[in-house]
Structure formats: structure tokens, C-alpha cells
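The other protein chains are all here in position, but one chain of the complex has been omitted.
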Amino acid sequence: MTALCGYVLSEWYDLRDLGNPVQALLDWINGWGDGSTFHWLAYVVAGLIGAAAIGLFLGIAMLSLIWIERKAVSRIQIRYGPNRTGPFGLLQPVADALKLMQKEALTPLAGDKYVFWLAPVVIFIPTLLVFGVLPFGPKMTAANINVAVLYIVAVGSATPLVIFMAGWSSNNKYSLLGAMRGIAMAISYEIPMVLSLLGVVLFTGHMDLNGIVQWQQKYHVWLIVLQPLAALTYFISASAELNRTPTDIAEAESEIVAGYHTEYSGMKFGLFYAVELGNALAVSGIWATLFFGGWWLFGLDRWIPAWLIFLGKMYILYGALILTRGTLPRLRIDQLLDFAWKFLLPLALVNVLVVAAEVTIWQENGISAGWVLPIAAVINIVLSGVLIVGYTQTFGFARRQRPRRARLVTDTLAAMPQ
Amino acid sequence: MTIELTGERVAARLGELLPETRVEAIGHSVYVAAESLLAVCTALRDDADLRMQHLTSMTAVDYITHFETVYHLQSLAKNHLAVLKCRIDERDEPEIPSVVSVWYGAQLQEREVYDLFGIRFTGHPDLRRIFLWEGFAGWPLRKDFLQISAGAQHPGLPHFPKQEQGFGVLSGPNWTAPEPPRQS
Amino acid sequence: MTIQTEPFIVNIGPQHPSTHGVFRMRVVLDGEKIIDADMVVGYLHRSLEKLAEERTYTQNIPFTDRMDYLSAMSNNLGYCMAVEKLAGIRVPERGQYLRVIMAELQRIANHSMAIGTFINDCGAWQTPLMWMFAEREKILDLFEMTCGARLTCNYMRIGGVAFDIPDEFLPAVNGLLDDLPRKIDEYEKMLMENEILIARARGVGTIPRDLAINASLTGPMIRGCGIPFDIRKADPYAVYDRFDFAIPVGENGDSYDRFLVRMAELRESVKILKQAVPALPGGPYKVDVPLSVRPPVGDAYARVESPKGELGYYIVSDGGTAPYRFHVRAPSYINLSVLREMVIGASVADSIVALGSIDIVIGEVDR
Partner (left out) sequence: MSGFGPVSAFYVLAVLSIGSALAVMAARSIIHAVLFLVLFFVSLAAMFVLLSADFVAVAQLLVYAGAIGVLVVFAILLTPSRDRRGMETKFVGPGLLAGAVVAGTVVFIAFNTNWDTASNDFPSTVDAIGQALLNRWALPFEIASVLLIAAMIGAIVVVGGRGVDLDTHAAGPATRLVRRER
């Protein structure tokens, strides 16, 4: 009995981190033969398990996201949302998927049918690849590569090209307009995004996500406290590329019908829809990892499974995306690009400068982290507040154009132009 | 309350403004000859006394013997309204000067009248049919238009855009090819 | 060196999410900038003016519902007023008050819809539309209570209104009137202070004041330019001269000003209703008019301030039971005449905002 208890409580069975059983399995395979004969098999098995886990997670997450998003947005819009399929409309995502699968996938006659077919398939790849490096737990990273931060940006930079493929091959003017808008926006927002990530990398000295989480664990602080500017610029610039409402100019429903996927129907459209949700989840996952401590929650991760903490943070941050989507009108493309170049880029640059100075002072003089980090946090928070408020007051739209009310006229004849 | 100016009042003022034109006042409306329409409209718009800045409504009526275009003019500053009418006796090729140069708002209304009555507005910058398609047979609001004639041209393409290039032809399980026209 | 791009012709519509029906705008684009635009209408042309010449005066009332199907009450009212003016019929006091109440309720319903769709055109994801629909829904319930129909009311009659209000109408409308100012405050807080909305709508689709008069604009379009032209004040019909209300005007004549004017008109309509509902007199709601009324020979032009602008009916009678000529001065059709001026030089996104701020209804444009 004690043996069984010990076995159950021993590390490989520990469900707080699903990486443990996998590691045990791999060790077992490696133990076959004389140590290195079946090394390749362990490698293959590890890859397969990682890929299958991510595929499974993404599938389930997308189904759940459809329901969450529809339900949350419908509550914002004072209506019920899906409530006919199953309890609380829980089966709505399944019904949606089935409907999309039954629909005919049309291909425009004058379009480029190979590229047209390829685009929804290829656009799935970056989404999947990003999830490959997210640390779901201390040992739950499918591919723990040491340039993960840069890798996320690099993989994401392939998306505008796929959007262009979809828009161009449709041979539709709305699609082409949407694709061009999408590209123009993506290349503008990549720069503040990279710069904001640079601040995090400078501060922690790590480029792999697990290392960043462990740094936060080591110093017992969330990076959003130390890097509020970077967190803000990253959130804005990353969510700008998601094609969600305040920045959905690439598919702008009221202007260019559905942008680059106007001509897609059936499950091809479904893939675009799913990728949109998947990308949003990935962005909230990265945000949670970099700025909200990832799987670490002030020691609570000793009792709660780390992956549950991470999923919880991811979904809560996804709620922020739903909120912005449900409440804001869309910006015009020139305003959006102005915002990237004239607001986010200077802020991110200032942030990098300040962080570099702080880190240099800290590392060169060997001051203890207990002194540096609180001071740096206060400096950065105050600085970001001052910068944002100052910027909006000096250059922002609010200063020049205050909202007014209409003027009320009672004596109309006297007020008429003569 | 908007004052509806009587025909005599407007005609009297017009007589002062443009002594050489002949206007006729009947009830609430003033009848103007087609050739002096533009001069009268400009005078009405620019006159400090009348100030007909706003062309409220413009339409036409088919009285079988003749057409009549009706202009409802109003002054926002003076708050009064006048009715201007113009007879066209020609029935086959009715023509009247366009007032778009006086009131920009006449643009769409004149296009509508042209579309439904077939009255040509000379000097209109962009006189095309608006509700019906170019080539629609007949002018529907004329009293002698009783039904769409059998051979009328219908809108839309007779075939799919790229049909002649070998694709785009209707096909499918529920579609049977029509009989080719028999050569006799 | 200038970059010469090829002109790019895009059909915005007839099937498009934000053309409010089957409106079609052909635009020539240079990049995102519109360098030429042309409007194509007529997809919903039902030839109402010809049809009306074959039916009696009373039979024509349902046709007017189908024109501006978002403000059927005002359309009914204008037509009935034209026939009454032609035939010299006087409407009893209670009928007049009921007409005003219904027309103002209709104005609130229509403006809610107009504001909601306008912000939808600015790119909000359905939320303001749904919020605005909530208020419109309560007003449509009131209409249903009174005349059985929600959209195509067919409520006004020549010489009054079709039915008297039911007993539960007055408590319901009083409840609504108590509720509305709070709701409007909420909307103003949500929409007017919205930075993105201001950035999108300010300076878009600007109409110069002279052009607004010269191009026969009416309704919120001309009031947005700062000209307080409103038929309810300029030419008070029914019993509008007994109420105390103001005409909201904008300043620059851009899309945002038109939006502000509509927002303020919601308040003014509530103000009128709050005066009209308690003052509702007793007595007959209708005078007896023969179903096939025969007005004397002549013509008449009557106009009302519909939510879209000046809605005028020009009716020529030959003394028979059917109008000899029935012409509608459709406000959203004539307001469209400045569309070219509004969109040329703007971007595609701005053109949609400008079009949305006109508040067109295709049923009325095409008739």
C-alpha cells in the first residue's frame, strides 16, 4: 500500500506537470538496447506526442473559443447568443463546424485555383508553430528553442504573405483591397512589436519563454509591473494583426465585405475563421507568458497544475480581446498606420532605452535585485503613465477635437442664413 | 407657418424683375414659357425679395394634351413657398431647359423625370435613366403607357461572363441543355 | 516622379453589407482613394407612382408604408395630409394629437436605427446596433398594440387615424418616456465620447453650407450644416405649433455633425412626446370620410418632416376616386444628390461612413 502510494505520488505520475509522464516514457524508450540505439525512436515519439497534444489542444480550444466568443459578445450586445443547441448552446461550435463542412467550397472561375486552395491550408501553419513554443508548464513545451521570442515574430511575419495569397488568388477587388490593407498593417505593426519584445529580452536576459517565466518566478514579480510600456505596445501591436474589430481593416465587413476571404466558402472559410481565433489565443498566451508569469502564480503552482494556471491566464486575457472587439468601432487604415508609427514606435523605443539603462546600472554595479526591481518598477510605471498621457494630450486626437453636442435652436427663422 | 405665395404675387415680382418675359398666374402657380425658364429661375433665386434658394420638389405631370413640369420653390430665410409650372406641348420629343445650373438639387429629380416621362432636359450634365435601365421601351408614367411591350429588353447579361470561352456554362444535375435552335 | 497606378473600378453594392439595401455605388479607386463615383439605383423600383394612379385614395395608404419602411407612420401622415389639403378635410383634435405622438415615436425608432447602422458602418461590431434595437423594439411594440403591425403600420387615415389607442397604450408610453432619457444619456456616454468614432466621422463627408441649400438637402443633412430648417418649425402641421421644442443643428456639416443632430433629436422627440401625451384630448379620433373620397379638381403639395427629411406629396386630382398624378418628394433620394461631392477624394472607408450618415432607405429612394 505504501509502495502504491509512493508510486502514485512519485514524480512521473505527477499530473501537475504533464511533461513528467512523457519524460518517463522517453527515458523508458531510451533505456532499451544499449543506451543510444533507440535514441531516434524517443525523438520521434517525443515529436509525435508534442504535435498530437498541440493539435488536440488547438482543436478543443477553437471549439470552446467559438462558444465563449459568441456568448460573451452576445452578452455585450444585450442578447442571448446561442441557446438552442444543447444546454446553454454548448453544441453550437459543433453545429457551426458541421454546417461549414456541408457547404460547397466554391472556387472563383477567374481565380488562381492552386494558390486559392493553398492559402487556407498554409495560413494554419504559423498558428500551429507558435503554439509549439508556448510553455504550458515547467516541462510542457513541445519545442523549447532558445530563440523562442524571435521565433514567434518570425513565424508571425509569414501570415501577411498568406493573406496576400488568399486575396490575390480570389481575383476579387474587395479581396485584393483587403489583402493590401492587411500587408500594409502587418509590416507596420511588426516593428513596435519586436521592440517591445526586446525590452523583455533585455530585462530577463533570456530569449526562451520558459527562461522568462523562470526569471519571473525567481524574482517573484510579473513582468507587466516592470515593463508596462512593453506590455501595452505588445498587446496593441499584436492584437492589431489579429483582424479583430478595432483593427480589422483587412476584412472590414462594412467596407470591403469580408476582405481577403470574401470568396471563400465552406470549410475553407472555416479555416480562416479558426485561424483567427487560434491567433487570438496565441497572442493572449504569449502575453500571459511574457508579462503575467506564464504557468507561475506566486507559489500557487505547487498545488494547482501549472497548465491549468496557464490556461486560466490565457483565457482571461482572451477576454480582453473580446471586450475590445465588442465595444470599439474600426479605425481607418491611415489612422491605424499613424498610430503604429507615431505613437507605438516612439514609446517602444523609449522603453528599450530606459530598460537598457536600468539593466546596465543593475548588472555593472552588482546591486541586489531587491533594490533594483522595485525602483525600476516605480520608474517604469510613472514613466509610462507620463508618456502615454503626455503623448495623447500633445499629439492625440482628443486635444484637438473635443466631443460636442448639437446646438439647439428655438427661433429657427432668425437663425436661417439670409 | 410657411406662406404659400399666390401666383399673382410671384408674377408681379417677376414682371418687375424681367419685364420682357411673359408669365401667367393661375391660382397658386405661375406658368412660365420653356425658353424663359432659366432666366426666371435665376431671377427668383437671386432676388432679395423672394430668395427662392431651395428647390423643394420638382416633378412633371402628363395631361395627355401636354406635359407640365412643376417646381416647388421655397425660401428658407423668408419662409415662403411658390409653385412654378412650365408647359411642354411637344409630345414625341419633349424638351425643356434643365435647372441644374440654378439648383444643384434638381439633378436627380430631373433624371427621374427623364426616366419616367421621357422629357429631355437640355443642359443637364448627366442625363441618364436612373430607375430603369437604358433601353427600356417606353416612359412608364406617361398616361399612354399601359403595359411593358412584349419585345422589351430585359436587364442582365444573356449568359455567364466567360461562357464563350468554354466555361461558365450552366451545368449540374438539375440542368438539361436546351434544344439548339433548329435551322429551317 | 509620380507613381501612376491603374484605375481600379469597384462596385460597392448592390449586394454589400453597408449599402442599406440594394444601393450600388460604382467607384474608381486610385489605391484607396476614390477619384470618381457614380450611383446606380432602381433595384427596388416598384413604380409606386404609376400604381397609385389606378387605386383609390384610401387604397394608396398602404403603398406609402412600403416606401420608407423604417418610418411608416410619417409616410402615412404626409400622404393623408396631402389628400386632406386637396379635399379640404379637417381632422379632429384627438386625431391630430395621435398623429403627432405616432410620428414622434416613429422618429425615435428611425433615428435609433440610423445611429446604430451608422456606427456599424464606422466599423463597430454590431454592438451599438443591438443596443439601439432594444429601444426601437419597445416602440414597435407600442405600434403593434395600436394597429397590429410593427413595420408597415397603415395607421393614418384620411380624416384622422384608423383606430383609437387601446387602454394599455398610455401606461406603456409613459413608462417608455420615463425610461428613454436615461437610455439616451447612456448612449451619449457610450458613443459621443468615443475617440475612434470622432476620428472616423469628423471631417468625413463634409458638405458646404451653400451646397446644402442649393442641392435641396433636408432633414439631418441640412441641419448638420447649421441650417435650422425643420418643417415642424417652419411650416407646423398637425399640432406641432403647440409644443415647445428646439431644432438641433451642427456646425461643420460632416458625418459627425449629422450623428450629433440625430442624437439630439431623440431628446427633442421625447420632449414633444412628454408634452403631447398628457395633453391628449378626448373626442373623436377621426371624421367620417367616404372610403372612395373624391377631392375636387386641382393639385396640392403637402409636406411633413419625416425622420429622413422633408417628405412631400404632390397630388393632382381630376375629380375621380383615384389620384391623377401622385408624386413623392423622397428625402433620402434627393439627399443622395450630394453623394459624389461627399465621397470623391475620400477613401473607401470614409465613403461608407459618409453614405451611412445620409441614412437612406432604398424603398424610398427607388419607390
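Labels A, B and C are assigned to the chains in the order they are written; within every chain, residues are numbered from 1.
What we mean here is this: contacts are C-beta pairs under 8 Å (C-beta built on N, C-alpha and C of every residue); 3 or more make two chains touch, one makes a residue touch a chain.
None of the values given here were measured: they were computed from a predicted structure.
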item	value
Which residue of A:Y151, A:W287 or A:F310 touches the chain not shown here	A:Y151
Sole contact to the chain not displayed, among A:V115, A:L308 or A:L408	A:V115
Residue among A:L48, A:L109 or A:I187 that touches the chain left out of view	A:I187
Residues in subunit A touching the chain absent from view	40, 43, 112, 115, 145-147, 150-151, 153-155, 157-158, 160-161, 164-165, 168, 180, 183, 186-187, 190, 207
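Criterion: only the chains that are shown with their structure count from here on.
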item	value
From subunit A, the most remote chain by mean C-alpha position	B
Selected pair, greater C-beta contact count between A-C and A-B	A-C
Core chain by centroid distance, with centroids computed from Cα atoms only	C
Between subunit C and subunit B, distance of the C-alpha-averaged centres to the nearest whole Å	23
Rounded Å distance, subunit A centre to subunit C centre (Cα mean)	44
Touching two or more other chains - residues of subunit A	413, 416-417
For subunit C, residues contacting two or more additional chains	213, 227, 229, 234
Of all residues in subunit B, those that touch subunit A in their complex	51, 76-77, 79, 162, 167-168
Residue numbers on subunit A that touch subunit B, as the complex places them	109-110, 413, 416-418
Residues of subunit B touching subunit C in the complex	1-2, 27, 53-57, 59, 61-62, 70, 72, 76, 79, 81, 83, 103-109, 112, 116, 130-133, 140-141, 145
